[in-house]
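Structure in structure tokens, see below.
Missing here is one protein chain; the remaining ones are kept as they sit in the complex.
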Amino acid sequence: MIRAGIVGGTGYTGVELLRLLALHPKVNITRVTSRGDADKPVAEIYPNLRGFVKNTFVEPTIENLLDCDVVFFATPNGTAMRMAPDLLARGIKVIDLAADFRLKDPAAWSHWYGEPHACPALLSEAVYGLPEVNREAIRQASLVACPGCYPTSVQLGLLPLLEAGVVNHDRIIADVKSGVSGAGRKAEIPILMSETGESLKAYSVKGHRHWPEIRQGLEQMVGKSVGLTFVPHLIPMIRGIHATLYTVLKDGAPDLQSLFEQRYRHEPFVDVLPAGAHPDTRNVRGVNRCQIAVHRPLDGDTVVVLSVIDNLVKGAAGQAVQNMNLMFGLDEQAGLSAIGLYP
Amino acid sequence: MIRAGIVGGTGYTGVELLRLLALHPKVNITRVTSRGDADKPVAEIYPNLRGFVKNTFVEPTIENLLDCDVVFFATPNGTAMRMAPDLLARGIKVIDLAADFRLKDPAAWSHWYGEPHACPALLSEAVYGLPEVNREAIRQASLVACPGCYPTSVQLGLLPLLEAGVVNHDRIIADVKSGVSGAGRKAEIPILMSETGESLKAYSVKGHRHWPEIRQGLEQMVGKSVGLTFVPHLIPMIRGIHATLYTVLKDGAPDLQSLFEQRYRHEPFVDVLPAGAHPDTRNVRGVNRCQIAVHRPLDGDTVVVLSVIDNLVKGAAGQAVQNMNLMFGLDEQAGLSAIGLYP
Amino acid sequence: MIRAGIVGGTGYTGVELLRLLALHPKVNITRVTSRGDADKPVAEIYPNLRGFVKNTFVEPTIENLLDCDVVFFATPNGTAMRMAPDLLARGIKVIDLAADFRLKDPAAWSHWYGEPHACPALLSEAVYGLPEVNREAIRQASLVACPGCYPTSVQLGLLPLLEAGVVNHDRIIADVKSGVSGAGRKAEIPILMSETGESLKAYSVKGHRHWPEIRQGLEQMVGKSVGLTFVPHLIPMIRGIHATLYTVLKDGAPDLQSLFEQRYRHEPFVDVLPAGAHPDTRNVRGVNRCQIAVHRPLDGDTVVVLSVIDNLVKGAAGQAVQNMNLMFGLDEQAGLSAIGLYP
Partner (left out) sequence: MIRAGIVGGTGYTGVELLRLLALHPKVNITRVTSRGDADKPVAEIYPNLRGFVKNTFVEPTIENLLDCDVVFFATPNGTAMRMAPDLLARGIKVIDLAADFRLKDPAAWSHWYGEPHACPALLSEAVYGLPEVNREAIRQASLVACPGCYPTSVQLGLLPLLEAGVVNHDRIIADVKSGVSGAGRKAEIPILMSETGESLKAYSVKGHRHWPEIRQGLEQMVGKSVGLTFVPHLIPMIRGIHATLYTVLKDGAPDLQSLFEQRYRHEPFVDVLPAGAHPDTRNVRGVNRCQIAVHRPLDGDTVVVLSVIDNLVKGAAGQAVQNMNLMFGLDEQAGLSAIGLYP
């Protein structure tokens, strides 16, 4: 059994990791840390875990994590980069669900995250954990940077088009809508139910931290620089992301439905819907799955891709487990074969 | 493998059965019927099932069900009672998720459901499928009537008190709140999102069909007639039931927390919360679990029990699978060991 | 024009007061205070007020309020009792929307609010601002304590029964459901959308501060001590309260529908629905109105009253304006003649 530690077990990605790992057939949850709730039983904070998770929160120290084979960081940005070097040096694999290792360029990281990177040398070593793009590298990796929730939905939606080179890459628009759990479990007025219920807004239109991450991923696909406009929106629901992606076809474009189906035919967690379909975020609720549809409105040259995920699963904890499965040579689907909750 | 048929696979209890059975280790879904959608793939109607359920809907005829070991009825009231006799005669077990076999008294059934019962003789043979009360009888049964969602939450909340005889049984109040999925998947204006969102109301205060069912169950527990007021409410959420139950303690009452913990200590799907807790419906979302807390406000002689379930799981499809497990000698928890989705 | 000041203009009752007073034909909003947002324009915090409210927040000092005829306190408990004496001494009327002056007994106040009362002598002078009970006293009052949201819904629902003496008063049950705006605009995790959306729970079953307030009001109606169980619930919606009230009829009870209609026939803000109706909270959304229905389930001797209000209007800011109208000899309905938003 793989011995797993979770640093930062009191946020939404942390509890989602616990939910998935507690029933994973090859994993023991060895340590769960929390600075604020140390010594409390995990299931006291999260009653859904009663009877499934027996752990008690411990302090987030290196010592407390030494008996782990892998440590997940479900922490705010800036935590993993301070602990990862020590863990890696001791042969413990690290999977970061935050942003510390997502960007390759330390200067870009520092610009967007507002402080110098604590271990810039690790940025090149870290593997970006999008298995549909980097599966083989992930298998060999000791340090995996799980993609953000927005970047996962956008990159999976655009991957077939950009790899095939059938669309212009200088004016891509990603209009993306997220449930409020994406904002985390923080005591802040703007994410109260009275503030976000029954309302909708865009935010960070000026520039959002997921923009450089998405652009980096798209540029890797297309092999050259990409023009990207990314606008995130906050939606009055808890889970789910819906990316609506706009690009322009080059001349002589192939059948797009086939292009998508071919690209993803062996992918266990990407499901291309039939032509003409419109994915609902609810159909992937609670599961590690991306559902995608591709359209050409009025048969014109604009391509619209619709891509949905559960931000906490394929957009965070589920993808982290998928990466762990790859890193440890397990069945990629181990612990991830649930069906979306409907309704 | 048990060959299971589902009659009425297009409602919410039907799709929930499909979600649970598709991953059940001992079950093959042999037939799924739908009058309106016959010949369509099930996963076309329910995209969450894509890749998990390969069946195509068939017409709801006896012939189509003959190769089943068990048939679930996830149908409107009045359907199962017309087909069950034929199936039972052929040795096929029947589990009804509707109300056809819940009441023992044909006259009461006919009064509350507005038509004569089609096979009154079967009413006494049917076993009421609340395993926490009738486990042994369910093991022997060929015909099980799954309790309604409201009755499950109310009966599990009151069971320890009534069995122990520590409360008055002539003035019990059950104020129960349900998410809108309890109203089913029907094209009706009152359950539109624009009608039920951001609002709350009581309904059927004059008298609701679950009242005689609950009373029958409570009277069985206490061995005499019971006075019950039951008021259901429609809540702006999709899944979940919260029963708030009020009774008056007799003199010399025991420690209530211990009473509840003792009664349910071997029950796999009833979880008594620590003293002072208040259950949230979300913590049992998607799972076959009842969470219960018991209180005495201001240390007075009124007992308040809080009991939550997911109306589609422990209140319907999950309980049906639990019954099936018992009827076929399987592990009672087979296919039901999920963790509630949070948040 | 009446010159009105609002202390604590950044909470939900504060912004609701601003919404109502900004269009009131006889009021000028003279001062709006906020410790945290002093010097910011009010409409910058609340964009719904842009173009309607020109005020800038000022510090909450007595000096800043001296040019007011009336000061509303939309503050946390414990603020009004420290400023009211000074204002009253200068002839400024005070309307408190918090709990400082609701209880008559200083010991009870101190027990439930956890500190000594700062001006116990004013408790007897303060008039409890439920116009349907205390209209004439309110007209003469300088200091009005606006009822809490739960207490308003419960007292209006029980008033006709208790005044007429037709029900037992020793076992009254109030099962009350509230939208989350009742919890205020505070940076706290339990009222995040991810925590309260799609879920329902009871809270403070052991004892809630509104219990002594409700009991005091009911005892005034009936003229003797009352037995009350009060259980509040948090509902996944923003606005609205639904009280479900249970009492037992004495022998020889009159026609309840007539009793309610007669009691409220001249009340501008209480609307008794036709026999058999079930009020929805949405139908009073945004307006100063209580809709009530009275039922006898299965024609038994239990009376069930259903009473709905908007917690921020008839349960707070609207009732405060109604009180102000009475205190200043205005038309009681001035500024309050809106229609509920549907859907």
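For clarity, chains are labelled A, B and C in written order, and residue numbers in each chain start from 1.
Just so it is clear, a contact is a pair of C-beta atoms (placed from the backbone, for glycine too) under 8 Å apart; a residue touches a chain by one contact, two chains touch by 3 or more.
Values in this document were obtained by computation on a predicted structure and should not be read as measured data.
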item: Touching residue (missing chain; options B:Ala89, B:Ala121 or B:Ala187); value: B:Ala187
item: Candidates B:Gly78, B:Gly197 or B:Gly227 - the one touching the absent chain; value: B:Gly197
item: Sites on subunit A contacted by the missing partner chain, in the whole complex; value: 171, 173, 175, 177, 179, 194-195, 197-203, 205-207, 211, 229-231, 233, 235-240, 242, 244, 246, 248, 276, 278-283, 285, 295, 297-298, 300, 302, 304, 306, 308, 343
item: Subunit B residues that touch the omitted chain in the full complex; value: 12, 180-181, 183, 185-189, 191-198, 236-238
item: Residues in subunit C touching the chain absent from view; value: 12, 15, 19, 22-23, 46-52, 181, 185, 197-198, 238-239, 271, 273, 277, 279-280, 282-287, 291, 337-343
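Convention: only the chains that are shown with their structure count from here on.
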item: Chain pair bearing the highest count of C-beta contacts; value: B-C
item: Chain at the geometric heart of the assembly (C-alpha centres); value: B
item: Euclidean distance of C-alpha centroids - subunit B vs subunit C, Å; value: 39
item: Cα-centroid distance, subunit A relative to subunit C, in whole angstrom; value: 45
item: Multi-partner residues of subunit A (at least 2 other chains); value: 12, 181, 185, 197-198, 238
